[in-house]
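Sharing a structure, written as structure tokens. Questions coming.
Shown here: the complex without one of its protein chains, the others still in place.
Presenting chain A:
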């Protein structure tokens, strides 16, 4: 009955066409445009034709070699990210070890997950302004709390100190993301073959041994995935530092995204410099993606092969059944 003659492969092109068009117009073209602007002298509010600089790499050179603010923003971005990521992955791993431990048998995991994940869903802008209100000086909820507990006699101007300001930004990021990381890691542990855990238990491994020798090595790919997506997320950190302290005090919470925004859209119209900074950001993100892509590729191919094999097996079984 099958009409074998009809070739459907062209529908593959039709069905993916809207995606390709939208990608070309709204992603690829703007990226190329940004790259070109990075080589020009495009500045000022009045649009003018693009003009490539005599030394095309001048903007990049200025940024990397001379622009103290840009260099500072890169360093800040890295500090803010690493100070949030290490405790984030640490706490997420600890909670994963607890929640997946059969002997501990923790009740109410669903409710805990809902609570710990909650900050991730709320608008980052709202959280940033909320925290700046909570840490208000001279009288804000945190100052009230500190005095109530006897930790301080006089009100503390938290947001004037660089280290404290950075610490709070990192804390907010940590607080928003550790629940997300934990849920991903728990899902990863659930995916490990239970037979491995059973045989470890028979061999007399205790909880910590099982965790370090079996759970952690099996989570390697997932943790790498978390690491790299978190790095790219950290690289583009914008909402929290922008609305929390607008980069202050003394540019100590100025991130690279904020630098780009500040150069182009806050009255100075330095589009060429912002574009060059975007391209540097893009190159870093692309390098990170390339690493992730390389790490994930093999696993995906293996999965696909397994699926194909399963399908063939099922088909064969069905054929036998018919006979």
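Just so we're on the same page, a contact is a pair of C-beta atoms (placed from the backbone, for glycine too) under 8 Å apart; a residue touches a chain by one contact, two chains touch by 3 or more; residues count from 1.
Keep in mind that, in the parts below, contacts and distances are computed from a predicted model.
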According to its UniProt record, what is the protein name of the omitted chain, chosen from "Extracellular solute-binding protein", "Acetyl-CoA acyltransferase", "Multiple sugar transport system permease" or "Cellulose synthase"? "Multiple sugar transport system permease"
Quick one: which of A:58, A:125 or A:218 touches the chain that's been left out? A:125
Mind listing the chain A residues that contact the chain we can't see here? 1-3, 6, 8-16, 18-23, 26-27, 29-37, 42, 47, 95, 98, 103-106, 110-119, 121-127, 129-134, 136, 139, 141, 144-145, 148, 175, 179-180, 183-184, 186-187, 190, 222, 225-226, 228-230, 232-233, 235-236, 238-239, 242-243, 246, 257, 260-261, 264-265, 271, 274-275, 278-279, 281-282, 285-286, 288-290, 292-293, 296-297, 304, 307
